[in-house]
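Omission of a single protein chain aside, the complex is shown with its protein chains in their original locations.
Letters A, B and C mark the chains in the order given here, with residues in each chain numbered from 1 onward.
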Amino acid sequence: MANMKVRIGSLELANPVIAASGTFGYGVEFADKLDLRKIGAFATKGLSLKKRAGNPMPRICETPSGMINSIGLENVGLDAFESEKLPLIRKTGARVVANFFGETQGEYVAAAARLDAMDGVHALEMNVSCPNVEKGGIEFGSDPVLLEKLTASVRKAVRKPLIVKLSPNVADVRPLAMAVQNGGADAISAINTLKGMSINVRTREPKIRRVFGGLSGPAIRPVAVRMVYECATTVKIPIIGLGGITTVEDALEFLIAGATAVQVGTMNFVEPSICERLADELSKWCDAEGIADVNDLVGSLKLG
Amino acid sequence: MANMKVRIGSLELANPVIAASGTFGYGVEFADKLDLRKIGAFATKGLSLKKRAGNPMPRICETPSGMINSIGLENVGLDAFESEKLPLIRKTGARVVANFFGETQGEYVAAAARLDAMDGVHALEMNVSCPNVEKGGIEFGSDPVLLEKLTASVRKAVRKPLIVKLSPNVADVRPLAMAVQNGGADAISAINTLKGMSINVRTREPKIRRVFGGLSGPAIRPVAVRMVYECATTVKIPIIGLGGITTVEDALEFLIAGATAVQVGTMNFVEPSICERLADELSKWCDAEGIADVNDLVGSLKLG
Amino acid sequence: MKRKIIRHESLGGRYRSMDFEWPDDGAKPGQFVMVRISDSTDPLLRRPMSIANLEDGLMSIIYNVAGRGTSLMAEKRAGEAVDVLGPFGTSFDPPKNASHLLCVMGGVGAAPFLFLKKRNKDRKMVGFYGAANKDGLGISIPMDEMHFATEDGSVEKRGLVTDVLLEHPAMKNRDAHIMACGPKGMLRAVDEICVKHKISGELSLEERMGCGFGVCLGCAVETDAGNKRACVDGPVFKAGTIRWRT
Partner (left out) sequence: MKRKIIRHESLGGRYRSMDFEWPDDGAKPGQFVMVRISDSTDPLLRRPMSIANLEDGLMSIIYNVAGRGTSLMAEKRAGEAVDVLGPFGTSFDPPKNASHLLCVMGGVGAAPFLFLKKRNKDRKMVGFYGAANKDGLGISIPMDEMHFATEDGSVEKRGLVTDVLLEHPAMKNRDAHIMACGPKGMLRAVDEICVKHKISGELSLEERMGCGFGVCLGCAVETDAGNKRACVDGPVFKAGTIRWRT
């Protein structure tokens, strides 16, 4: 049996398959759908200091091989997460990546520090695809200087592994990957959703109430694989690749492009047990191909 | 019967449906597949001063609801275009948008000036998703200052309608749309392909020899509609919208988002007569909905 | 879960019914399943469908060919497999002591009431079935009393089904109970009627759904108690709790 263990900073995962933030609820919703111990980890819905109600409906629509969402970062807030969700999550034995965000650098640091102190949270994933209300709404994740500062200040506040999740809505992801590494993060996850829009031509209204939303699903996989490759050839810290994974071959694409682990997002909606299945198939694939260690696949792209 | 005529600068098109560059050859290949007089126009394969052989194979691969191409701008060059292709094209009665590019500003201007002088070329479409060899390979289409300068100098050299085709591989398309307008172009077309990558996991080689390629097809439509909307709400010049159009509803999405005309790309491969069909269906749709002028649809998005 | 399709037929008019193998797992009327249209990634998401019956190891759904997903569904044949998850959501729970059970149904929204009646054969139910025209009334339910309304007047009363409801003598009774499933406008009207007449009611809301089991937050419904998810806190909500938006 091939070794399936991978390492993200000081965190060791049983295998490289992680359920992506916003597509796996608080994990407990999946307790009857798969064995949470059999997947590498899961990322929580994005958490903020205070509870948020999110955007008005409609919030989702389907697109060719994809979907757009504009949930508006609805979440229960850190208090309820700690008191209501975490005790249940701990019982499942799952590895937990707490995804979080803020509207100011201060909020990011405060949320990170609280999560760092919570028993049962194994790593932090910082979502930087959020507008900085102090800087005229420019996204934290779109400016290398801003991003390095943010990463460094969160880094100082936490001891658990810190993952920074990059936005694909940039001209060049490489300076941002560098900023994250320079800021002292343990890993990068890429990618978040692409900014998209769709219109109901009968009513002439946007299909998403807030007009724009995030495109996810198989449609974006080629963009995601490209960005993961660009990150992996730019920085030394591990990359967690995601965007449109539906099969074990898709997961392998990311590993070969340079990702140490992968996340599965939208497909959790379609096949709730997909993470467990892919973890299993990945292990079988390695055995069938005579690969002793899944880490040997990482970045093994052959250039002609 | 609703009015289907639309205007791009001084050029009047019989209807808003244009076949996109690189997906319609030099038009003559389609003479037996549809009636070229029944579509608004077609854009030629991207032309350069000199003939180009393009990239090594493999150059294309399929992705979920899309494809990646890295043809490498193979084309017959302006001489052969003028002497061999254009005489045949003129016989078809088609409206011709000559798509062109260069590696330096000088090449762009020279190519544009030559095309401007050619009988049977009705408009010019400048592809700016090309590396500037004089500026360390930065894409012309990714820097507003560079782009405005390029547009202005081409503008001075030509009298025919000038369309500038924007790249989606940018953080914010609006400053680039402004640059094009300030440079004096008559219209913007958006979008070109998204940078993508795919890997054959069996061989661990990139599916495209040159590793990266351009993602097109239905998968990118939500990104394209969003960018067209962003352009249309930023500039006054007409927008030509494209990216993943497969049905008349898709074309309508772009018009409602603010495009005056649309282009159909990848789907020409799948259904060679699609442009004629969509032009016809668009006219019928207007009649059925009691819309007297297709221009009334342009930018008619209703915000809640 | 792949299930074998045993029967798949047109009900005449716009609706089709599909029966597939399903164990009696305690699914209740008002609950729904999520159907995967194809193994392809386009269309990508599952489609929610009310359970129209569950009997003798067969589950039935009844659907309207509304768009691309349901047209692809219509191509499946008996003998083939369909990938279904569920049951999900809350169910109708009419009070034991209600004096009258009034079922307000719009178009294909009648589907869950077929199941409800089958599971409550001995309880008297009055159906109010509305649609744009005759074609929209294609689900036949063995209600004890049935009233129809069509917008074009092709069947019985011309107008809205809620007008017919309001005229019914049972509406005078505070112990009556109204259950409704159909388009939003109808549900909102029923909701207002329940509140105004102080009659208890249950409304089945059809929101756009990404997952069906509570994790995508795509199906938020604003209620007096904050955001609820139509898929797990609904689809059946108590009347008088929804904050309607235009």
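Keep this in mind: contacts are C-beta pairs under 8 Å (C-beta built on N, C-alpha and C of every residue); 3 or more make two chains touch, one makes a residue touch a chain.
Keep in mind that this is a model prediction, so the values were computed, not measured.
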item: Visible contact partners (per top-of-document touch definition) of the missing chain; value: A, B, C
item: Selected from C:Thr41, C:Asn64 or C:Thr150 as touching the chain missing from the view; value: C:Thr41
item: Selected residue (touches chain absent from view) among B:Pro16, B:Gly66 or B:Pro238; value: B:Gly66
item: Residue numbers in chain C that touch the chain omitted from display; value: 38, 40-43, 72
item: Sites on chain A contacted by the missing partner chain, in the whole complex; value: 64-65, 218
item: Where the missing chain touches chain B, by residue; value: 22-25, 29-30, 33, 45, 53-54, 56-62, 64-67, 69, 71, 74, 217-219, 246, 266, 268-270, 272
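In this section, only the chains that are shown with their structure count from here on.
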item: Joint neighbours of chain C and chain B, given as chain labels; value: A
item: Central chain (by mean CA position); value: A
item: Far-end chain from chain C, centres as C-alpha averages; value: B
item: Whole-Å separation of chain centres (CA-atom averages), chain A against chain C; value: 36
item: Per-residue multi-chain contacts in chain C, two or more chains; value: 41-42
item: Shared interface positions of chain A, touching two or more other chains; value: 64-66, 217-219, 246
